[in-house]
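Every protein chain except one is present and positioned as in the full complex.
Let's look at chain A:
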Amino acid sequence: MIKAVIVMNDQGKPRLVKFYSFQAVEKQHELIRSIYGVLCSRANNVSNFIKVDSLFGPDARLVYKTFATLYFIFVFDSSENELAILDLMQVFVETLDKCFHNVCELDIIFNFNKVHSILDEIILGGQVLETNSSEVAKAAEEISKMEKHANSVTLVPSISGWSNR
């Protein structure tokens, strides 16, 4: 099971935080800081694993990957395969790339909701459900289309409501 997905930049600022078992936000941010403390001391060409037994319990593993200015971090337990999670990370980033066309940190900063919906299509309750980036992108597009559609509908009544006053 995947325990957490975190995206943070190279300054240690979280950009996306998703824990699959409840943690108080303060605790979440404490964990993120600890992880960052380890991450930033690591060289470039080393393995992508960090020992996190002390942070997440004895069975926990952490895999991270650096994309430009961002760290993508997955924390999971022994029922996931480390290399498969690395692949999954690739899928996630590919999907982001498809959805935002050449994704960069700013896209993730300004599209909080969409990034969440993309992640939710891939992982649900800590289980990996979809590993095909096109499928995920399709679903995410549908959702944003529905949102936009809804917005355009609601915008009219709110303006008409104003003009009625």
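Operating definition for what follows: contacts are C-beta pairs under 8 Å (C-beta built on N, C-alpha and C of every residue); 3 or more make two chains touch, one makes a residue touch a chain; residues count from 1.
As a convention for this text, contacts and distances are computed from a predicted model.
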item: Options "tRNA-splicing endonuclease subunit Sen34", "dolichyl-diphosphooligosaccharide--protein glycotransferase", "AP-3 complex subunit delta" or "Translation machinery-associated protein 22": UniProt name of the undisplayed chain; value: "AP-3 complex subunit delta"
item: Hidden partner chain, touching residue among A:T66, A:S79 or A:S134; value: A:S79
item: Where the missing chain touches chain A, by residue; value: 1, 11, 13-15, 17-18, 20, 22, 25-26, 28-29, 42-43, 45-51, 78-79, 81-84, 86-87, 109-110, 112-113, 116-117, 120, 124-125, 127-131, 139, 142-143, 146-147, 149-151, 153-155, 158, 161-162, 165
